[in-house]
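The complex is shown incomplete by one protein chain, all other protein chains being positioned as in the whole.
Moving on to subunit A:
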Amino acid sequence: MATMEIRSASKNYGTIRVLDDINLEIGDGEFIVLVGPSGCGKSTLLRMIAGLEEITGGEIRIDDKVMNALPPKARDIAMVFQSYALYPHMSVADNMSYSLRLRKTDKPTIAEKVRDASSKLGLDALLERKPKALSGGQRQRVAMGRAIVRQPKAFLFDEPLSNLDARLREQMRAEIRKLHRELGATSIYVTHDQVEAMTLADRIVAMHGGHIQQVGTPLELYDRPANLFVAGFIGSPGMNFLKGDIADRCLHLCDGRTIALPAEMPATMGEATLGIRPEHVVLSPAGETGLEATVELVEPTGHGIILHLTLAGSVFKVLTHDRRWLEPGASVSVSFPTDALHLFNAEGVRV
């Protein structure tokens, strides 16, 4: 259990700056998810917190103690790796008790803690097995067991689910959430999967290009994305963007058509991008109110249909639960509820 504070942390590899001016405060028991595309620096940040990477500038504090110069073992954190990093020649029980044995904990305590963790994770029957005799999901559980037997100040997860298949990932996601509720330990979780981020996080830290783009609860990021990057990254299928110029309370698209804007948005501001999520678009038969668009592709997903439309020369996606089948080539009208519109200025910042 711990609070954590990252103050203007940065990281350089040679002359290349991969993380710049990272500031973040993490409350006791909070579940933080670092999310972003590969190469955004999220794993590097996690490894800096763990002590596996040096911190070029700034400070990382755990419980108000500066961690910069401390080795990993002095930080009292546990980490779950993407590859699980289980010790291949040790049994499951030995894997889980390794850190306790290194600390010279007495045997009855070790046995008790291993039993506790294994019953929490459903590993009781597997304690004597070697990692190579386990399935991916079981290995994942052992990796988590190894982290929780220590009762560390904080848990760090480095894309722990990306080697599992989709079904198992869903299941493990729920288990991690449940485990966090039980243990209440401060956790930092790195993923590139925005669904994982949305479902697990108390707060999401969206990262891109070595910078934090936005910090907030999952719904804050979904409802009020701070910029174009967050808007496009959170949500699936991703948000639609329409570029144009704003004048007379309307967005003028490149093909000359206009979209009326709600009163709270600026009446004139020049170049801008309007965003709307595929699930918020209202679909109506061609010729009715709204903009006319052509159906390019129909993707049924079972619980809905994703339509790929061509609108103003670019792809525009609509998620509909209306099962009436639309053939590619058909024309439809799309209109946008005013409260579902997001407006971004020429720099991509939310207005």
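The rule is simple: a contact is a pair of C-beta atoms (placed from the backbone, for glycine too) under 8 Å apart; a residue touches a chain by one contact, two chains touch by 3 or more; residues count from 1.
The working rule: contacts and distances are computed from a predicted model.
Asker: Consult the UniProt record of the chain that does not appear here and report its protein name from "Ger(X)C family spore germination protein", "Sugar ABC transporter permease", "Aminopyrimidine aminohydrolase" or "Universal stress protein".
Answerer: So, among "Ger(X)C family spore germination protein", "Sugar ABC transporter permease", "Aminopyrimidine aminohydrolase" or "Universal stress protein", the name matching the hidden chain's UniProt entry is "Sugar ABC transporter permease".
Asker: Could you tell me which of A:Leu52, A:Ala111, A:Val282 or A:Ala312 touches the chain that is not displayed?
Answerer: A:Leu52
Asker: Any idea which of A:Lys11, A:Lys42, A:Lys113 or A:Arg146 touches the chain not displayed?
Answerer: The single option touching the absent chain is A:Arg146.
Asker: Would you mind spotting which of A:Ser99, A:Ser162, A:Thr199 or A:Thr258 touches the chain that isn't drawn?
Answerer: A:Ser99
Asker: By the contact definition given up top, give the residues of subunit A that touch the hidden chain.
Answerer: Subunit A touches the chain not shown through residues 50-52, 71-73, 77-79, 81, 83, 85, 87-90, 98-99, 102-103, 130, 133, 146, 150.
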